[in-house]
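Apart from one protein chain that is not included, each protein chain of the complex appears where it belongs.
Up next, subunit A:
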Amino acid sequence: MAAPRLFRPAARLLPSRLSSTPLLPNFPRVARAPSILCSRGYASEAGAKEVTVRDALNEALAEELEGNEKTFVMGEEVAQYNGAYKVTRGLLDRFGPKRVIDTPITEAGFTGLAVGAALAGLHPICEFMTFNFAMQSIDHIINSAAKTHYMSGGIQPCNITFRGPNGFAAGVAAQHSQDYSAWYGSIPGLKVVAPWSAEDAKGLLKAAIRDPNPVVVLENELLYGQAFPMSEAAQKNDFVLPIGKAKIERQGKDLTIVSLSRCVGQSLNAAAQLKQKYGVEAEVINLRSVKPLDVETIIQSLKKTGRLMCVESGFPMFGVASEILALSMEYGFDYLTAPAVRVTGAEVPTPYAVGLEQMSFPQEDTIVNQAAKLLRL
């Protein structure tokens, strides 16, 4: 397999350990135009409008329900209650009880049922009130959905979307605050996306529903109410983002910050502070997709900046950040000018008291301070 690898995307970045002229860490830095202060370049586009993540998700669901008879939404309180977080607002009225289905509180049961419907050819969208409750049914996501196509030798696909809020939410303590990105991200057969902006939310959810494999869409409760500019292209009903492609939200030359979900916003604010305080240009990568991971974008950026920091809100051990740091060792070691670092959630069941809770998750100043330390500022 060695020869063809050289022509493949990420492998091109793989430095040869046998090279007689090892790549120097101080590789030439490309001079760049000053990064755009506001990283959301699309804001200036004509026709852009402000849309909340909630509405973007709602729009994606409505468009896909409209376009594909095989799709239906199933979950607790998705229909008559209009969604525990109102993401499914109005869908019952528009599509009726056949397509928007309230389930009993029975995660293992309705997840298994949704997977069965997918195996039988439907395209279910299975909502969890939060992914914390999906621990009741993670067996179905992994054993019943993710593994079946492979185990059947390719004859039994499972087109299903699992979605709901994941990770940090304010003041809800340990059983309602966990981030499952690393859990699902480690499973072959699954695809996992984690949107941050409204465009991410719409484009990735639509991509997830259309993807013929089981896809986990990890949303975040605190982002639902946040408004983002949405380009004209993204407002159209054929807007889909590719799964497996990260987005550079902010260009920079001094430091690569890789982040996902809500931490992308925190990282962007931290990057602005770094610029303001130290004149440092941090590049911020919004992963968008946890699995497959866009190794190429991360390593290209790392090659450019020489420094890598990963920011996420999951538990630190064996997490998304751990994986990205490991990849930076494998693909980017020779380009690093400083050890890669990670900013993560703390290794503690999330406490309730606000002061303790703040200490348990990355804050903007945590990111700024860690970046300053990494850059020896």
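Points worth noting:
Keep this in mind: a residue touches a chain if its C-beta (ideal position, glycine included) is under 8 Å from a C-beta of that chain, and two chains touch if they have at least 3 such contacts; residues count from 1.
In the analysis below, contacts and distances are computed from a predicted model.
The chain not displayed here is annotated in its UniProt record as "Pyruvate dehydrogenase E1 component subunit alpha", chosen from "Eukaryotic translation initiation factor 3 subunit I", "Importin N-terminal domain-containing protein", "Pyruvate dehydrogenase E1 component subunit alpha" or "non-specific serine/threonine protein kinase". Within the set A:Asn213, A:Asn269, A:Thr337 or A:Thr366, the residue that contacts the chain not displayed is A:Asn213. When the omitted chain is restored, the residue from A:Val100, A:Ala117 or A:Leu374 that touches it is A:Ala117. Residue A:Tyr150 is the one among A:Tyr81, A:Tyr150 or A:Phe318 that touches the chain missing from this view. Interface residues of subunit A facing the missing partner chain: 1-2, 4-5, 8-11, 14, 72, 98, 103-104, 106, 108-122, 124, 139-140, 143-144, 148-157, 188-189, 191, 211-213, 244, 291-292, 295-296, 330-331.
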